[in-house]
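These notes are about the structure you will find just below.
The other protein chains are all here in position, but one chain of the complex has been omitted.
Now for chain A:
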Amino acid sequence: MALEILKPGLSTTVQDLGRPGYYHLGIPLSGAMDREALIAANALVANDDGDAALEAVFMGPEIRFTADAVVAVTGAELPPKVDGVEQPTWQAFLIKAGQVLSFGFLKAGARAYIAVAGGIDVPMVLGSRSTYPLGALGGHEGRALKAGDVLPLGPARRKPKPGALVPPGLRRPGGRDVELRMLPGLYWHRITEAAGRHFFDDVWKVAPEADRIGYRFRGGRPLDFLPREQPFGAGSDPSNIVDSCYPYGSVQVPGGTEPIVLHRDAVSGGGYFMIGTVVSADLDLIGQLQPHQQARFRAVEMAEALAARRERAAALAKLKAAV
């Protein structure tokens, strides 16, 4: 029982819920950029939340199945096809031995999750099947898939039901003009009051470089820094600090011009000041942004950030109960 990769798509990787516990050594969490979509796809094929699936960005792969399987595609609206016949997203469907799964053009969002009953059974590395391509770790040979790769499947955990679906009101395919909630951070004091206002007023656009490591935005006004004598160990640019830890979701602004939100494959530290941290509840939304789409940042306090986290957990519990 296996998947044969005929065409890999743009960058398709094996991802699960990630590899926590090694960030202090520079090994990031990795895992699905849109964790809720991964969990939804797994629920549809009766897998566990953290089973490994494929994450396809912007463009789908072409896969031949060597045995009958139940499959679900969630996240981005990337229409799946079985032997050329379009199938619904957010709904489990059957694919027969020898049939080929392919995809139409992306209609919304950025990353689709392709879960197969039993999960992708690549070896566990440091407790996870996620691919961290920069470190050549995990997934299939530590890299994005290539034509000719063969991926083994695990045994089905429960009997999956083709036709199982996520009700439309509970789907988050990703959209345009999102609002990202941000907790202003430790280095907020480095910029002028006017720069702080502009940061939240301005509309930012996703830069084409945005990837799993960080989402870069441009289009807003450059930040003005308050003058200071740079401390020992910090670089000479006013956006430089003495090296510090970078949280997931932290927003660094090198040179004060283009904010970068660190994501699942984040680097764990460095010398750029951070204006704040996007709340964990909104990181999935970032994973579904296409280049050139618009986003704005909104300041929140810790209480709202924690409430947002509880709200997403409740929404996810509702989704799983509905499947």
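Everything below uses one rule, namely that contacts are C-beta pairs under 8 Å (C-beta built on N, C-alpha and C of every residue); 3 or more make two chains touch, one makes a residue touch a chain; residues count from 1.
Going forward, contacts and distances are computed from a predicted model.
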TODO: Identify the UniProt protein name of the omitted chain, choosing among "ABC transporter ATP-binding protein", "Biotin carboxyl carrier protein of acetyl-CoA carboxylase", "Branched-chain amino acid transport system permease protein" or "Cytochrome c oxidase subunit 1".
DONE: "Biotin carboxyl carrier protein of acetyl-CoA carboxylase"
Task: Absent-chain contact - pick from A:Gly26, A:Gly127 or A:Pro208 - done: A:Pro208
Task: Full-complex contact with the absent chain, from A:Lys107, A:Arg298 or A:Lys318 - done: A:Lys107
Open item on the list: Can you say which of A:Met59, A:Ala156, A:Val178 or A:Val267 touches the chain missing from this structure?
Closed with: A:Met59
Open item on the list: Contact with the hidden chain only, please: which chain A residues?
Closed with: 10-11, 57-59, 105-107, 110, 208-211, 290-292
